[in-house]
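Handing you a structure now.
Of the protein chains in this complex, all but one are displayed in their positions.
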Amino acid sequence: MTLRRRLYLTLEPTEKGGLPERIFEAFLIIIIILNIGAIVLDSVQEMHRDYQTFFYILETVSIVLFSCEYVLRIYSIVENPKYADPVKGRLRFMIRPMAIIDLLSFLPFYLAFLPLDLRVLRIFRLMVVFRLFKIARYLHALKIFRRVIADRKEQLVLSFIFILFILVLISFAMFYVEKDNPDPKNPFTSIPATMWWGIATLTTVGYGDMVPATPLGKTLGGLFAIAGVGLLALPAGILSSGFYELLHKEIKPEPKKCPHCGKDIHDHN
Amino acid sequence: MTLRRRLYLTLEPTEKGGLPERIFEAFLIIIIILNIGAIVLDSVQEMHRDYQTFFYILETVSIVLFSCEYVLRIYSIVENPKYADPVKGRLRFMIRPMAIIDLLSFLPFYLAFLPLDLRVLRIFRLMVVFRLFKIARYLHALKIFRRVIADRKEQLVLSFIFILFILVLISFAMFYVEKDNPDPKNPFTSIPATMWWGIATLTTVGYGDMVPATPLGKTLGGLFAIAGVGLLALPAGILSSGFYELLHKEIKPEPKKCPHCGKDIHDHN
Amino acid sequence: MTLRRRLYLTLEPTEKGGLPERIFEAFLIIIIILNIGAIVLDSVQEMHRDYQTFFYILETVSIVLFSCEYVLRIYSIVENPKYADPVKGRLRFMIRPMAIIDLLSFLPFYLAFLPLDLRVLRIFRLMVVFRLFKIARYLHALKIFRRVIADRKEQLVLSFIFILFILVLISFAMFYVEKDNPDPKNPFTSIPATMWWGIATLTTVGYGDMVPATPLGKTLGGLFAIAGVGLLALPAGILSSGFYELLHKEIKPEPKKCPHCGKDIHDHN
Partner (left out) sequence: MTLRRRLYLTLEPTEKGGLPERIFEAFLIIIIILNIGAIVLDSVQEMHRDYQTFFYILETVSIVLFSCEYVLRIYSIVENPKYADPVKGRLRFMIRPMAIIDLLSFLPFYLAFLPLDLRVLRIFRLMVVFRLFKIARYLHALKIFRRVIADRKEQLVLSFIFILFILVLISFAMFYVEKDNPDPKNPFTSIPATMWWGIATLTTVGYGDMVPATPLGKTLGGLFAIAGVGLLALPAGILSSGFYELLHKEIKPEPKKCPHCGKDIHDHN
């Protein structure tokens, strides 16, 4: 086996790998989790003050590791028959969402060395979030959720449009009802502002930073809150049933046979 | 084909139209969405100050378009066998809820030119909401939700009565428990005011603008909150199962066979 | 038919009565709803000031009506074979929960004429709530909810005990974690006070009047909030499935037969 082939087999996360592949995978997951933990803790001012250097070293080491992993994966991917062509195959592999997420998880770090505008750099700083997505690839467990969402994509998009429709409708009505309330602290200053109230009410989050003050506004708000519970039951029900179905499909695919006569028991329903 | 017939076929939204019908429909949806977007943004003071003229032009153009569409639809509807009579048919078409929504979506604009009381005008301003309903007609996707709601109308009305009953019951009890709290900021000033708390609690929105202060009030409030979760599970479950059933009916129309004679069992329900 | 028999048939609410019974029932429901409406509005200070006399007259008329209905029902109930004995039958009828609710819905009104302590009177004032329960008897629609609750009584009680157990557990932990927070406004002053936070969190109502302030308290609080969602899914799921089953039992009790050979299609599951 060539070195490239060995590299390919080690780097590519598969569901049933040997011991070295599993160790490498666990190692990478730990590095990513440590990296995320460092970013989380570094955001706390006291932590940043005291452990700044430690966090910086951890980030640098991780970035070097992520970069090496990325380069080696691009190098070895031609071992995969799907991406066999040295140029086209590698390019096709690189433009896959997962490969782009990998790239974005370390690229912003190098961009900091370029003479760029600070504003642009701040946006790149946000890309740190992609390091989180990187772990999603290694957690095979998350696949089931991705599959449920993929299975029910159409219905979820539909529900989302429907919720958006109701949200705009509710916010229109509420804004025209509440806007004439002369209270100088009246928070219903515009339709977009009212939509923030609308989402908090429809989802039953109810922060309480915006509350209708007029009797008509409260009556409408009450009706919307009740409607909201029914409304959000839709996407919840869709996801829930999607999950349930997937689990049962995976658990019960067994063709039933009568243990006495050995014939198949056809499902007559 | 006469011009009137061509107009009829283009204007009437059908689920499977040709390319020109689809383009016209998409064009109308975009105009409505732009119009709604303009109303939403115009409600923000800074936006109104800076882009007032732009929003006014967009609204005027849309209104002219909506008016033309309405007039042409009334003109061409006699091509539909159901509304063939030139006078009676057109009138019958005009009094349909959908046609009234269409009319109300642009009529208030013209009423602004009449020498009317400002108060009346303000109410007409609310009719802008009908432009939102106008889009509902074009979004075939929303049909499934309308069907679920229609299918389960009876049970939903029942649940609503039940929730209202529990709400009044809870608010009665809570008001008599909390009203003697001498705190000058005691928000439980009347039963209708307490109902606002009741809705926020039963729906688990929980704005936090009204919270019982007495120990008995807190005990009752806690029990009501727990009951509320169970209670609102009813309409949520009804809608959820209605949606689920509709989806499965559409997906699984498999002809059943009798296990005795092997013939198809036509669904007599 | 004797007058007593006619009275019995008119007064006893049955699901399929003739026109006079239905009119009488509708009349009583309207009176109760008006009465409840009057109590609700009378609790608003401005309303009480302006319409006090009107509300008082409405209440007096209703009370007289409720009293007459009660007396006549006791008088005529012996027509029912179950309560045929003039003394024992009437007594047995009077101690039924529904009859006690009827009695309590007007009795406190008369007690106001007795020279009683004001404190006792205030408690009797709370019994106005029984007028609301009175309507429950006439709304046949509410029966389905009563049946679901009766069907799942055991499981609901179980869930309630379980929720109570978790609530006490969470409040114990949270109190010992938060009580040492030196903030003078620290709301976690005792375990019962912490239970108010616990209920608001477990039910996801989240009023926001009590929020943990220490890092450990926030961590625990977050875990409890996530656990709460799963926890309250239990009674919600129980009620929801109970409702669903009841509806399906009522809709599909038909023993299926093959339309070709006429034999029963045994359910092989």
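Going by the order they are written in, the chains are A, B and C; count residues from 1 in each one.
Everything below uses one rule, namely that contacts are C-beta pairs under 8 Å (C-beta built on N, C-alpha and C of every residue); 3 or more make two chains touch, one makes a residue touch a chain.
Computed from a prediction, not measured in an experiment: that's the story for all the values here.
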| item | value |
| --- | --- |
| Among A:V71, A:A84 or A:V129, residue touching the chain not depicted | A:V129 |
| Option touching the unshown chain, where C:P81, C:P97 or C:G230 are the choices | C:G230 |
| Those residues of subunit B which, in the complete complex, touch the missing chain | 204-208, 259 |
| Footprint left on subunit A by the chain that the document does not show | 36, 39-41, 43-45, 125-126, 128-129, 132-133, 135-136, 139, 141-142, 144-145, 156, 160, 163, 192, 195-196, 199-200, 203-209, 232, 235-237, 239-241, 243-244, 247, 258-261, 263, 265, 268 |
| Absent-chain interface as seen on subunit C, which is shown | 155, 158, 161-162, 165, 168-169, 172-173, 175-176, 179, 189-193, 200-201, 204-208, 211, 215, 218, 221-222, 225-226, 228-231, 233-234, 236-238, 240-241, 266, 268-269 |
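Note that only the chains that are shown with their structure count from here on.
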| item | value |
| --- | --- |
| Chain occupying the middle, per Cα centroid | B |
| Separation of subunit B from subunit C, taking each centre as the mean of its C-alpha atoms, in whole Å | 30 |
| Chain centre separation (subunit A, subunit C; CA means) in Å | 43 |
| Interface hub residues of subunit B, defined as touching at least two other chains | 192, 200, 204-208, 236-238, 240-241, 259 |
